[in-house]
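With one protein chain withheld, the remaining protein chains of the complex are depicted in position.
To keep things simple, chains are lettered A, B and C as they appear, and every chain counts its residues starting from 1.
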Amino acid sequence: MRIHPRYVQYGAVAILSGGTLLTLAVLVFIVVFVLEKGLPVLSLDFLLSSPQDMGRAGGIFPTLIGTIALPLLAILIATPLGIGTSIYLTEYTRENRVTRVIRFGTDCLAGIPSIIFGLFGFIFFVTILGMGWSILSGGLTLAFMILPTIIRTSEEAIKAVPKSYRDVSFSLGATRWQTVKRVILPNALPGILTGVMLGIGRSIGETAAVIFTAGSSLRLPTSIFDSTRTMAVHFYILAREGISNENAYGTAAALIIAVLLVNLTAYWLMHWFIAKRS
Amino acid sequence: MTLIGEKGVRRILLATALSAISALLLIALFIIKEGLPFIFHYGLWNFLSSSDWEPQAGKFGIFPMVAASLWVTFGAMVVGAPLGVAGALFLSEFAPRPVMRVIKPMIELLAAIPSVVYGFIGVMVLAPLIRDYLGGPGLSVLAASIILGIMILPTVISISIDSIMAVPQSYREGSLALGATVWQTIHMVTIRAARSGILASIILGMGRAIGETMAVIMVAGNAVKIPHSALESVRSLTANIALEMSYATGLHRQALFATGVILFVVIIILNSAAMVAIRGKAARK
Amino acid sequence: MQHKYAALLCIPLILLLGCGRGKTVVTLAGSTAFQPFAEKLAEQYMSEHPNASITVQGGGSAVGIQSAISGAAQIGMADLVILPDEARALTPTVVARDGIAVVVNPSNAVSGLTTDQVRDIFNGKVRNWKDLGGADRPITVVSREAGSGTRSSFEQIVTGISLTRDALIQDSNGTIRETVANDANAVGYLSHGLLNAKIKALTVDGEACSNETIASGSYRLVRPIYLLVNGPLQGEIKAFIEYVLSDNGQQTIKANGLMPAR
Partner (left out) sequence: MTAKFDIRDLSVSFHGKPVIRHISLQVAANGILGIIGPASSGKTTFLRVLNRMNELEQGSSVTGQVLMDGNDIYRSEVDAVALRKSVGMVFALPVPLPMSIHDNVVYGPTLAGISDRGRLTELTEKSLKAAFLWEEVKDRLNTSGLRLSGGQQQRLCLARVLAMEPGVILLDEPCSGLDPISTAKIEDALTELKRQYTIVLVTNNTKQAARISDETAFFLMGELIEMGPTNQMFTAPRQKRTNDYITGRFG
């Protein structure tokens, strides 16, 4: 007996929408859970004052600086490398052994657990290169970690630019680089930005790799050679060691709001950019 | 760019393209340098097949951890992949565009919530529920699978939506014009066309699940044993490294790096399998 | 704002030149049990010596020993009963002693155990609280990871422990405390300094875990805490360790729940 396609469709829609609702409900629950407990603690004073008694009292200013500095450094390093790689893979070469090796390497790098990045960063940057626990060590380690995310998303975005645009550009006497610069990158930008955002998100939320490479000093860093503690690490230490659940939730809420702001800004920038172009 | 010239650009891009692979090799080199001597010393088979992990007594068997990592990752995929793909399909094919435009960035936002927050909620909310209603210590395979499954949702949804949206509208119209229902169009045309992107999203999610450390340490309980039920506590490979690295010295430390080597190999095998799967499907098209 | 931009522009410059490391800082790293005390002591020391710069990192005893050897930290912190061979090159100073408390959830009716019972619980021989005079509920054993100073001290003092496979493993005193506080069936052990109202310390062989019993030696579970330095003590490092051993420093240690070394 064959079920009428229309009923199959009803069933499918029911399952899909149920799944979506469940997903959204869980995600909303997590955000609400954190905000509900964290917002009462959160204030400008909390953000801008120094922690006291290991974070049991006072604010989280040094961790705010750490949370800005580490992902920023990581992004500054990883974005040019990531976009360069994806351009090379899609525009400058054909599928051959080299691209397969690069792609395989990228996929493997994406799968490497953060703890291994942490171990590596600890041996290589912290110890062998003598950078110590520092923003620099942490930023470099995080850059390695988010590189595959940026490569993959940029590659997808670049591939999605219609081939006809390339044909037109070449037929009008553009070199490859001119085509990339004038047609491909502007059109792939929203997708690339998504990748960068995912990268920022991942580096803001990272704990394992950061503890091993940037340390967990609660003091205000004055240069990129200073150790720092990010908000994620601060949350982990406060919550896990039972130092102060209140301040832990306050930190988590601040973190969520910070991420929200970063994303909104990027989103707004993207729209502004698209609007400007057309 | 006239200064550098087309050849120069190509060279610079090739150099950047080698950055990922050099990073991988550098990491592999250092982890292997620290871990391989131990594997030779202790014996690979002993290391992999023994269930006894008693570093103080000189026993280093990581079979329970390998099993735990695979179980927990499998559990996370069971929880996360169907939900994520269903969400992506619903949002991109059925939900009104404006709704999707609002929800998608919100979901991407959730990827940035630190894993430790998910872990903490797992400890505070999920583990007590499991302990009270299902039994066991609460910190368990089940708790870890659910938390990891939730954690990979944003990755799976976001990338799947991107690849579904990249399917040309004309494909859908072509199918609808032939009398297919929306659902038939989705599962016969859209999913097929977006398959490599969806698979990629699941693989990225899987990578995140198997590699997650802090959240797993928090919710899996870290007991060194092969679980007989989903309610028992386990320790993943990543947790093994992170838990003990801080106090490990000598042979114990090397054994942890060797655990890293094994993790490395497991991940490369998984990746290769996934890539073969994608390529196999693509070839059949 | 201007400054921030300038700072941003400087990043690549600094990267290129590799310079910019300011005054020498003293870094402590290691034992998570002593980390909170070290942070407090560093805070106090710096308020008395405004020019000094002391950073405290956790990481665990092994990281402490390794960083002291490699120079990543100037002072390593370790809380092991027996220091490993690698640490032989380092100059050890005992700065405190620490009791190890056996703890359960406050809702647990059991209030004391003998050493033999502790051994049986952690070996997995006794699996239900009713065998110890408590409610009919399974025991959830919580222990530290292999290599932990607290765990090896605990096992060396109790003797004869071969930890049950079912034991949950946590990687710091604080996480043991949180796990026991969240689970009514749990039993664990942790540094005496971290006891609080969320958990209940049991008597061992009839002796409560308190400052007095630790000082008098009647409570059995006690281990030393070391500061480790590569080479002879000198300069800022020496001054800081002397501060830790001074009356002020020892008072701080005592006030926060560790026993002074002297």
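One rule holds for everything that comes next: a contact is a pair of C-beta atoms (placed from the backbone, for glycine too) under 8 Å apart; a residue touches a chain by one contact, two chains touch by 3 or more.
All of these numbers come straight from a predicted model, not from anything done at the bench.
In the full complex, the chain left out of view touches A. Which of A:F61, A:F104, A:F170 or A:Y267 touches the hidden chain is settled by the complete complex: it is A:F170. From the options A:Q9, A:Q178, A:S223 or A:N245, the residue with contact to the unseen chain in the full assembly is A:Q178. Here one chain is not drawn; of A:S17, A:T99, A:T127 or A:N187, the residue touching it is A:N187.
Those residues of chain A that touch the chain absent from the view are 94, 162, 164-175, 178, 182-183, 186-187, 277-278.
Operating definition for what follows: only the chains that are shown with their structure count from here on.
If each chain is drawn as a node and touching chains are joined, the picture has every node linked to every other.
Chain B and chain C have Cα centroids lying 33 Å from one another. Those residues of chain C in touch with two or more other chains are numbered 58, 178.
Residue positions of chain A touching 2 or more other chains: 239-240. On chain B, the positions that touch chain C within their shared complex are 53-56, 123-124, 127-128, 131, 137-139, 217, 221-225, 232-233, 235, 242-250, 252-253.
Those residues of chain A that touch chain C in the complex are listed here as 53-54, 73, 76, 126-127, 132-133, 136, 211, 215-219, 222-225, 227, 239-243.
Residue ranges of chain C in contact with chain B, taken from their complex: 32, 58-63, 65-66, 84-86, 140, 145-149, 152, 155, 162, 165-171, 178-179, 182-183, 185-186.
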